[in-house]
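Just one protein chain is left out here, and the rest sit where they should.
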Amino acid sequence: MHDRELLYAALRDPSTMVDLELAQWDLLIRQARYARLLGRLAVLLEERDLLECLPQKVRDHLTAARVVARKNETTMRWEVDRVGKMLAPTGVPVILLKGGAYVMAELPPARGRLYSDLDILVPKSQLSLVEQTLLEQGWEPQKLHPYDQRYYRQWMHELPPLIHRQRRTSLDVHHTILPETGRLHPDPEKLFQAARPLAGEWPKVLAPTDMILHSAAHLFQDGELAGGLRDLTDLDDLLRHFGPQEGFWDQLVPRARELDLARPLFYALRYSQRCLESPVPDSVVDALRPTRPSWPVRFLMDALVTRAMRPGHPDKTCWGSVLSTWLLYVRSHWLRMPPLLLASHLFRKALRHWYEEEDD
Amino acid sequence: MNLGDLGFENLRQQLRHRGVFVRTGPFVCHLRSPLCDVAEAIDFAYADFPLVDRGGFADFHVRLARPPGLRRWVRPQVQFYLDGRASLKPFPVRLAVPMLEWGLNWCVASQAHQYMMIHAAALERDGHAVLLVGRPGAGKSTLCAALVFNGWRLFSDEIALVRPDDLRLVPLPRPISLKNESIEVIRRFAPGARIPWQWEDTTKGTVAHLAPPTDSVLRADQTAPAAWVVFLDYQPDADTRSRRLPRGTALMRLARNAFNYCLLGSQGFETMARLIESSACYEFRYSDLNKAIARFDTLPQPDRDHAGS
Partner (left out) sequence: MAAPGQTTWKVIDACEFRWRIWDNQFVVYNPASGDTHLLNQVAGEALRCLQEAPADAAELTRRVAVRTDIQVDAQLLAKINDFLDELAELGLIELVPS
């Protein structure tokens, strides 16, 4: 098996991992760790009772990854609990996004996951109240260069990240799921209407179709594709989990159109199928056909995305992957901001890198 | 086969190209570096360490090299790469050897969460281990080095590895880092000590490395239970004095000195609590190294149940 295939094969069929040689494990562990998927592999093996079959050295690394993932989960649950205690009394509707939603709703992407921030969505009209409440109760804005502060507030779709004074955890408060300066404008009001509560009224999570669309938008429009394979596995998990639910596939494409997210969904399903063999009905693929980009764009995206997603060999710089990742970074910023804004943003960011010490 | 069996030229070549796979305690490190002083230091300090089959499994793939770009020539730097990535800030190239040691410690402390890891020196005698805990300046490394010359087996001067299953400490013998005055102190205390180089103007002052004793390296697979936890307090001109710490206090202090106590969650708490229950915890004030060592000779033997002892 080619080095590049190790991680994909492990994700698609975890039981194949028991046959790996030590040298292959050496590579797989490093690739998975960098892709933030080592905890996931550990859980997949644990679920299938395969850990005992593995060499001790390999088990040690998986154990360590499990420890970190478990702690991440505890921390995330506690953050949701604490933020809930603060915000629930205000009556503001709050939707948990991404990792926070996966763990609280006990969805498959939560398995072995590493979390970074807690992300919540609140109505734009209530943003000040939410910010005020949080600032009064132990949260403070992350110290940002004034330029980045402006970037977040004026042009993006979130407050600058908040850090809790004691716990040093990070909270991102969004009011839409894509930047207002971008080309696509999914209506947050619709997301709130369809949102589902967990236990009681607080908090809510996105409806299944919306969760998938948000994941697609995040991966293919919003983020720098740094999440890459990890975020694609989230998407694959959600598709497999919600797919069997009544009416899910029928609702997905119409909802995507309604939220102006058909193009990201097209990419999401395409690459999830290609890389992870996600089961997507032909009818859905056909329904998205009108929204797909022209063939040159498709061709380029195919090359860029599959290369960027490919876990590299840690010892050999794959220039193709590096370039692909950089091009996608530029692309995602282009989609966020009109071209003139983009140039100035990148230029200023580059200048700061050379002339200022970056904090840890 | 040990690393010393390679011979310097052969070692240097291997470090420049495919690297060497060397076992340090429970970890296999794949080391590569084109730098000559790094090769010399490894040849000196790691001669007794066993080599492992190339192409098998390594826990850490490490490379020390000058980063590409301008800083290769202007105020040249050295970078520590783990798995091809530079996660630490670069050092001036003359500090490559200290960087290797700190970098290897960082690899362990940031990844080896199959253990509970405590920022402490660990040594063993007669089948029981002691943990030495202290702030910078408390003389942990100095006392550790001195005890090593006084019949104690070195487990580690920086990172004590505790196995959660059975609470046994796992040796990780590597070069001992001495700083500032303690370098001279140890040279005087143990005239036979091999300390060939020192490096000035690091962030911790002047640093030197003491090679781990051969015996410690050869017996790196022999674990031991912890019998004593000693919180060090170096005070110039102070009498040598120790007092038992209440267990609750000891737990909190030891937890604060652990790298991954919080990360381990409930298991961390249980492991720490059982460790405290099965060992005697002391606060130890001293100024005179010889008197301190003599006091360590009289540490009470652990008994089965520690009620009231």
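Labels for the chains are A and B, by order of writing; each one numbers its residues from 1.
What we mean here is this: a contact is a pair of C-beta atoms (placed from the backbone, for glycine too) under 8 Å apart; a residue touches a chain by one contact, two chains touch by 3 or more.
All figures in this text were calculated on a predicted structure; none of them were measured in a lab.
Participant: Tell me which residue among B:Phe44, B:Phe149, B:Phe189 or B:Phe269 touches the hidden chain in the full complex.
Facilitator: B:Phe269
Participant: Have a look at B:Lys179, B:Arg247 or B:Arg285 and name the one touching the chain we're not showing.
Facilitator: With B:Lys179, B:Arg247 or B:Arg285 as choices, the missing chain is touched by B:Arg247.
Participant: Please output the residues of subunit A touching the missing chain, sorted low to high.
Facilitator: 71, 74-75, 77-78, 81-82
Participant: Going by the touch rule given at the top, which residues of subunit B touch the chain that is not shown?
Facilitator: 246-249, 251-252, 255, 262, 265-266, 269-270, 273, 277
Just so it is clear, only the chains that are shown with their structure count from here on.
Participant: Per the centroid of Cα atoms for each chain, what is the distance between subunit A and subunit B, given in Å?
Facilitator: 38
Participant: Please output the residues of subunit B touching subunit A within their complex, sorted ascending.
Facilitator: 26, 28, 55-59, 61, 83-85, 111-114, 260, 262-265, 267
Participant: Which part of subunit A faces subunit B closely enough to touch in the complex?
Facilitator: 22-23, 25-26, 30, 33-34, 55, 57-61, 63-64, 67-68, 70-71, 74, 314-315, 317
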